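Presented below is the structure to which this report refers.
Note that this complex is displayed minus one protein chain, with the remaining chains in position.
Think of it as A and B in the order they're written, each chain with its own count starting at 1.
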Amino acid sequence: MAEITNEYLLQKLQDQFGSDILFSDEQYGMLSVVINKERNVDVLRWLFDHEELKFRFMTDLCGIHYPDNKDNEIGVVYHLHSLTNNTHFRIKCFMPISNPVIKSATSVFKGANWQEREAYDFYGIIFEGHPNLKRIMNVDEMDYFPLRKEYPLEDGTRTDKDDKYFGR
Amino acid sequence: MQKEEIIDIDEKVKEYTTLNLGPTHPATHGIFQNVLTMDGEIIVNTEQTLGYIHRAFEKIAEHRPFYQITPLTDRLNYCSSPINNMGWHMTVEKLLGVDLPKRVEYMRVIIMELARISDHVVCNSVIGVDTGALTPFCFIFQWREKIYDIFEQMCGARLTTNIGRIGGLERDWNEDVYRLIKDFLREFPKAFQEFTNLLDRNRIFLDRVTGTGPITAEMALNYGFTGPNLRAAGVDYDVRVMNPYSSYSDFDFKIPVGTTGDTYDRFMVRQGEIWESLKIIKQAFENLPQGKFFAEVPEFYLPPKEDVYNNMEALIWHFKIVMGETDVPKGEVYHSVEGANGELGFYLVSDGGRAPFRLHFRRPCFIYYQAFPEMIKGAVIGDAILTMSSMNVIAGELDG
Partner (left out) sequence: MAISVELKEALEEISGPGFQATNLDKAIGLARANSLWPLPFATSCCGIEFMGTMASNYDLGRFGAERLSFSPRQADLLMVMGTISKKMGPVLKQVYTQMAEPRWVLAVGACASSGGIFDTYSVLQGIDKVIPVDVYVPGCPPRPEQIIDGLIKIQELVKNESLRRRNSEEYKQLLASYGIE
């Protein structure tokens, strides 16, 4: 199988999307691009349909929270895999925490469905166009998004463990 | 005389029944709920609810140092915990840029393949139990205990092993391990052949499993299937072959692939994988190189206790590692291993601190279980149960 190099892939992406590719990086052999969040579905669809690149498998979709990046706190990270070319790469889209809205990738990959629900459950990212965006892991009545950095790990209301013995 | 009314069946409004399958149900191996909408016996739609065992692994991982995350990874796919452990260690080793000795890699391969056999044995015997065949389950579990004996000799634990350390293994194997592995390689194939003979060409079993819960290759790829479920649909994607890690490229093994993606194909793919795993273990065991069982990374690999008590430098390293004052490089890394259910991936974002900034587990069960409603549309409940057990949904990996 012909492996396409990261430079070639980046070149192709920049030729097609130009200014929407905000940042690119290569870490531990994997290319990582940050794109404008408005174009996420377009980029995924273009990569899916492209005859040579053929990124037809979405390995992973997760959310991430950087509390220090002003206006770009919440991010969505896509890992794509081209099975025919044996290439992985990563796409990231950031959005402000006051308005974490992004288009859903379910129109391109059916497997994004639950992963987006999980990202919504943990970070509060609203995916527009998702068929059934509700909490998946936590109880439905939960009113906060637990994996954001400002919330603690432990349940504050528990009575049987004394925090001072745990160094907290 | 009463006028007979002829009712056209098609004009009658259909009334569907709702059946709640779970969360606690003997046939769903794990706790997740399926609310089935049924037209008589035929399933029309399924609504799934998960999260009944959500333990917030990803949040816990942000508060624990790297070596304390290994016991968490144990509890993802708990039927084959060593694979999860090794995958995590490899991810951190990729981040740190550690080169492992060949001996460590071969030892890890043997451990991972034993875990894979253990998981596939559970899955296949439970498919048998769901069709009513209890004998293969009771029979093969005796042999599965032998795998537990091997793990116990290696690390002290049977199920949630926490085996290995970042940079190698915690102790070398003693003679009991070698003897147990040799005995296992000699005796398990015969026992497994008996298990196969009970189910493989069994008329009742075949009638139950052929044609239940099929899925096409394109649908499977779109849903993100990996592992035996994808290989049963016809796609030969195996992380061990495509992106070899831990010296898998040194070994000669085949990838069993099915055609229709139904329960029979999934069963047979797992059977084939057990035979291939036995081959790999044999090759690794016979060619096990001599050498050290850990890499030279004093910043992350705890020094032996005798050195800590007698040697000043070892004492300082021990202190630094436990207190978390060693330098961890900043960066993001994604590494995946071929777990028993598919591609188990670890996306690690490190900001230089003692604990990861973000750790995300790409859990294969979570991703492929989404396709379950499509696979059972139009089937009866018995087939739905078999499809669920043949997909090997492990609740710990599903919810995480």
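Keep this in mind: a residue touches a chain if its C-beta (ideal position, glycine included) is under 8 Å from a C-beta of that chain, and two chains touch if they have at least 3 such contacts.
Note that the coordinates shown come from a computational prediction; the quantities given were computed from them, not determined experimentally.
Enquirer: Decide which residue listed in B:L19, B:I42 or B:C138 touches the omitted chain of the complex.
Expert: B:C138
Enquirer: From the listed residues B:L21, B:M107, B:V122 or B:V328, report the one that touches the chain absent from this view.
Expert: Hidden-chain contact among the options goes to B:V122.
Enquirer: Considering the complete complex, identify which of B:L159, B:L288 or B:V308 is in touch with the unshown chain.
Expert: Touching the chain that is not displayed is residue B:L159.
Enquirer: To test your reading of the contact rule: which positions on subunit A touch the chain that is missing from view?
Expert: Subunit A touches the chain not shown through residues 137-139, 146, 151-155, 158, 160-161, 166.
Enquirer: Please identify, in ascending order, the residues of subunit B that touch the omitted chain?
Expert: Counting over the whole complex, subunit B touches the hidden chain at residues 23-26, 30-31, 51-56, 59-60, 71-72, 74-75, 78-79, 122, 137-139, 141-142, 144-145, 148, 158-160, 395-396.
Going forward, only the chains that are shown with their structure count from here on.
Enquirer: Taking each chain's centre as its mean C-alpha position, how far apart are subunit A and subunit B in Å?
Expert: Computed value for the inter-centroid distance: 24 Å.
Enquirer: How about subunit A: which of its residues touch subunit B in the complex?
Expert: It comes out as residues 27-28, 30, 32, 56-60, 62, 64-65, 77, 79, 83, 86, 88, 90, 109-111, 113-115, 118, 122, 135-139, 146-147, 153.
Enquirer: For subunit B, which residues count as touching subunit A in their complex?
Expert: 50-51, 54, 56, 58-60, 62-63, 94-95, 219, 221-225, 235, 237, 242-243, 331-334, 336, 343, 345, 347, 349, 358, 360, 362, 366-367, 369-371, 399
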